[in-house]
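Sharing a structure below in structure tokens format, with a few things to ask.
Every protein chain but one is kept in place in this view of the complex.
Here the chain labels run A and B in written order, and each chain numbers its own residues starting at 1.
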Amino acid sequence: MVFLVALALLTHPFGHPPSQMDDYIIENAQSETGANNAVTAVVFDYRGFDTLGEATILFTAVTAVVMLFRKRKGEITK
Amino acid sequence: MTGSIFNIPFLAVAALVGIALYIIMSQRNLIKLVMGITILESAVNLFLVTLGYRGGGVAPIFTNAPEGIMVLPVPQALTLTSIVIGVAVTALMLSMIVLTYRHTGDIDAEKSRQMKG
Partner (left out) sequence: MSKIVRTIANLLIFPILTFGLYIIMHGHLTPGGGFQGGAVFASGVALLVVAFGSYNIQKRLKEHHLSILESSGALMFIGLAFGGMAIVFFYNFLVGSPIFGRIPPSGPNPGDMWTGGVIPLMNVAVGLKVIAGLSVIVLVMALACSKVKIEE
């Protein structure tokens, strides 16, 4: 599997990734979203569904941790 | 030298993955196992950020930006999500270690394998 990853990396040289979508985003992020930060525009506007899924993951993890540490009826509390 | 596969970020990713796999396979203490999983997660995040590098680029932010071409912003957005997922997984693993310690009084991967029920 390491060989496949190395083979995939060799087809594009290190400093020149394929960048058709990102050229469009850097070109039009300020006029379409009005934000100066292209990374925030991608995270919240062009790919907002991923952020929604990630908020759900955080919520589920917090609920699971609180649920694991609940006190039962006979335990000593301080 | 730009364009070859043997440059510092990719070699660092390979070294981190090797160290993390060695830790996961050879340690018996449960907390050291969690540390190995966290190192593996950091290596994958570094790999994601390095994939979007354009030679001699600056950060893709337009506020007081210096001159130069900008690196790609999309891999950085995916790495944000990956970091948060790593935090959630680490929190859950550490909670289970605390519960195992309360139940058996010992954190050792060999002895915990024989719990029944």
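In this section, a residue touches a chain if its C-beta (ideal position, glycine included) is under 8 Å from a C-beta of that chain, and two chains touch if they have at least 3 such contacts.
Nothing here was measured: the structure is a model prediction, and the numbers come from that model.
List every residue of subunit A that touches the chain not included in the displayed model.
So the residues of subunit A touching the unseen chain are 30-37, 39-41, 43-45, 48-49, 51-52, 55, 58-59, 61-62, 65-66, 69, 76-78.
Going by the touch rule given at the top, which residues of subunit B touch the chain that is not shown?
59, 61-66, 80, 83-84, 87, 91, 94-95, 98, 101-102
We take it that only the chains that are shown with their structure count from here on.
Can you compute the centre-to-centre distance for subunit A and subunit B, using the mean CA position of each chain? Integer Å is fine.
Distance between chain centres, rounded to whole Å: 14 Å.
How about subunit B: which of its residues touch subunit A in the complex?
Contacts found on subunit B: 2-5, 7, 10, 51-56, 60-63, 70, 72-74, 76-78, 80-81, 84-85, 87-89, 91-92, 95-96, 99.
Which bits of subunit A are touching subunit B when the two form their complex?
It is residues 6, 9-10, 13-17, 19, 21-22, 25-26, 30, 36-39, 41-43, 47, 50-51, 53-54, 57-58, 60-61, 64-65, 68-69 of subunit A that touch subunit B.
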